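For reference, the structure is listed below as C-alpha cells.
All protein chains of the complex are present and in place, except for one that has been dropped.
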C-alpha cells in the first residue's frame, strides 16, 4: 500500500481527491491537513464521505508528511513551493494540483500569479503531469506539476493536430467553458447560486492564468511559439469543461478522424468519438476521461475540435491520481475505473 | 459469475442499472433487450457507457433470457407480469423495477395502475424488496418487487417510529420531493428543461400511485392500517429524493436519535446522521445510501424525519442490485461501493 | 410624484425594489444609500439596471432621507430600528423589509434575532404589512413592517381556513420551499452554485425566525394560539417560494374551493386557481402574485393548500411597493403590473 498525504483537503479538488483515493485499492490515506479545521472529522465537512473517509483534518505539524510515499498539494497557489523541497529531500514524492510548478519561465509565472516564486530550482526539476505527453518523465519524477483544468482539455484537443504539423499555429482559438466548481469552494458573490445560475458569461478575456500554461504546452509540442486566443466562460453547471477549438488547416490531411484515433489509440483516458459526434460534459461526469470529437464544417479549411473533461477529475484530482499510478508503477487506471454518472 | 439479463434498458433506471452492473465484480452482463432499438450498441444511446458496456440492444427473442441466472425488468408497468412467469418456470429469478408485483391487493393495484393484472398468482409469491424489512424473504425469493423511489425514502424514514409504536398512525404526513429523472426518459413537455428548471411545484396531490404502496408497507410494519397524506413535488435537479415526514408522538420515547441508530446499526445502506443534521440529496448522489436525520422541533410532540436517497440508486437500480446480492449470497455491498459524487 | 429613498440597496431585495420602482409611474427615486459602496453607480453593481437607474449609491449622510416621502429599508435586521424613529419624526413614512418591526412581543423578537431591540415603542406603532389582512391600518401607518417571504406564502394559504374556523389549529404543518435568493447576496459557502445546485435539503428544522412571525399572524387571525410545525427547505432555483400546508378539517365545510375564492375575490394579487390545480413557482416569477390551490386528497379530513409567490416580489420588494401604494392612495397595482416571466 502506498502511504498518501493530502495537504489542504477542504476545497473541491481536495474532496474529489479524497473520493478517488477512498476507492483506490493500493492507497492508504494517512493524513489530510488543514490549518483552519484541524481536529474536525473530514466527513463532517463533506457528508458525502461519511463511512468512506474516517480521518480528521490534522495540522501540518501533526501530519508527519515526511513518512508518506507521496503527498498531494490541493492548496492555493504558492503553498506547495514552500513545502515541496523539504519533502523531496526526505524521499517523499510530490504532486502539486496548484500552479506552482507548471510554468517553466519563472518570471512569466510571477507576472501571471502576482507573487515571488520561492523555489525556482524545483520548477526546473518538476515534470508537467500530462501523461499523454510526458508519461515517461512522470514515471521518475520527484515533483509533478499537475496541469490546470482548461489546459488539459485544450492541449489534448489540439495535440494530434500540432504534432502532425497540419494547422496554422499563429491563429489558434480556444473557446472554453467551465462548470462553476472550477472557481473553487471560496465564498464569493459571483459564484453564488443566485448569481451564476440560469446565466452565462465569459470572463478573463483580457488574460487568464491558464493562457501561458496552454501556450507553453502547445509550443513544446510544436517546437515553436504559437499564437493563441483563449476565452474562458462560466457555465451554470457544477462540473465539466467543454473546449471548442478552432484552427486553420494548412497542410493536406488525409483523414482527420484517423489522425486523432491513431494518436490516442493506446490512451486509456482519451476517447475519440465517432466522426460527427458532439460530446456532452455529462458523458464524463465523475470519471477521468477526456472525450474528443473532430469536425471539418462543410469540408472547409477550418478544423473544429470538441474536447470535454470533468474539471475536477481529468482536470484535477483524477489526473493527479493517474500521475501517482504512473509514478508508483501501478496500473494506470487503478482507482479511476469509475463509470461516468449520467444522467 | 452471475449471468444477468436486463429487459428494457433504455430508460433512466435501465442506464443506471447498467452503470452499476458494469462495475459489479461478480456479474456477467449477457443481454439487454429493447424492442425498438435492437441492434444499436448500448453505448451509442448512452455515451457515458462507452468502453464500459460493449453490448448491443437485442430483441427479446434473441436475448435467450432463459439462460440467465437473474433478469431485471427496467420496463414500463405491465410488462414484467407478462414474462416473469415463464422465466421463473425455467429457474430464472426475476427482479422487477416497475410496479407489477408491489401491491398485494390486486384490485387495488388495478385501480391505481389502470390495467388488468395478468398474473395475480405471481403477486402472491413475489417478495417486496426492501432489504431493511424483508431481507430473509428476499434471499429465497423467485420474484422480487423492487420498491418505488418515494416508498423507499418514506418507509425507511418512518420505519423505526412505526415499529416502536410511538406515533399516532392516523395522521402521518409525507411531503416528498423528487428530482426530474424520477419522471423517466419519456419525451414530455412538462419535464423539458425550459419547463422544469428554475421552478418548483407539487403534483398528484389528489392521489399518486406510490400512496397505496407506502400505506401497505407502513401497515405491514404497524400491523394495522395507517392514515397517510402523501404529497410529491418536482425539484429542478436531476437525481435525489428528499422526504420530510411528520408524525405526532403519542408515547414517551426516551431518545429518538437512539431509536433510529439502534434500528439501523447493522444496515450498510442506511446512515443515521448526528442529531440536528439536515441531509442533502447530493450527499448520496450516485450511491445506494439512505441518509436520515430525526428532529423534534422545540421539544414538542411532533417528530420530523428527513430522509434522502438517490432515486435512481437506492430508489431503483441500486436497491435492485442489493436485492440481487442478497438473492445470490453475495456480499450485500458488492458493486455498490460507489463513493457519493459531490459536489 | 412620490419621493422615495432606499436604505441599503445592495442585496437582492434592494435590487428588486429598484427594478420595480424604476418602472413605477408615480415614483421619483431620489437616493439609494450604501455605506460601503458610496460613489459607485448603481448600474455598475447591477448591470441589469443600466439605462433604468442612473443614480449612484450615496452615504447615509449625503442621502437627505428626511426630504423623502417614504424610505424603504432593504437592510440587514437591526438597522431600521435605529433610524426609523428620526425619520417618522420628520414626517417621512417608513417601510422596513427586514424583521425589526414584525414581532409584537419584543422579548420574543430578541430571543429569535439575538439582539437587543433599540426601539420597542416603534414596534407598538408599526403595522404588519400584509395588505390582505391589514389594508386599512396600512393606509395610515407611519411604519410598516413588511412581512417575511415564508410568512407571506404561509399566512395567505392558511388565512381562509383559519378565518372560517374549520381546521384544527393545534396541529398545523407548513412544509415550505424557497429559492436560493432567499438567503441573500452574502458570500457564503453553502449558497455557492456548486453547493446548492442539483441538490435539495431542509434547514432550520429546529427553529427558524419566520416561525414566531407566522404563529403571531395565524394567532391574530384565529383569536387564539396555534400549534405549527414549520420546515423550510432550499430549492435549486433562484426565485420562488412554494408552501405546502396541511391541516385537519374539524368542521363541515361545504365547498373549500368556494371558501378560498370568496375570501380573495377582490384581492388583486391573490389568485385562487381552479380546483385540482398545482401552481408552479415560475407562474408568478417577477410578479407580485400569490397563486393558491386547495386540495382535499381522497375526500378525507386533511386539507392541503399549495401557495406560491416570488420571494423577492410578493415576499419582499413587491409587497413593499404594494404597501407604499396603499399608504399614498395610489392604485394598489401601480408599478406592479408585471406579467410573470415564463418560461
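Order of writing sets the chain letters: A, B and C. Residues in each chain are counted from 1.
Everything that follows uses one rule, which is that a residue touches a chain if its C-beta (ideal position, glycine included) is under 8 Å from a C-beta of that chain, and two chains touch if they have at least 3 such contacts.
On a predicted model such as this, the values are computed, not experimentally measured, just so you know.
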Sole residue of A:182, A:236, A:318 or A:335 that reaches the chain not shown, by the stated touch rule: A:236
Hidden partner chain, touching residue among B:53, B:99 or B:196: B:196
Positions on chain B contacted by the hidden chain, ascending: 12, 179-181, 183, 185-189, 191-198, 236-238
Footprint of the hidden chain on chain C, which residues? 12, 15, 19, 22-23, 46-52, 181, 197-198, 238-239, 271, 273, 277, 279-280, 282-286, 289, 291, 337-343
Residues on chain A that touch the omitted chain in the whole complex? 171, 173, 175, 177, 179, 194-195, 197-203, 205-207, 227, 229, 231, 233, 235-240, 242, 244, 246, 248, 276, 278-282, 285, 293, 295, 297-298, 300, 302, 304, 306, 308, 343
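What we mean here is this: only the chains that are shown with their structure count from here on.
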Quick check: how many Å separate the C-alpha centres of chain B and chain C? 39
Measuring centre to centre with CA averages, how many angstrom lie between chain A and chain B? 36
What is the distance in Å between the mean C-alpha positions of chain A and chain C? 45
Do you know which chain B residues sit against two or more other chains? 197-198, 238-239, 279-280, 282, 285, 343
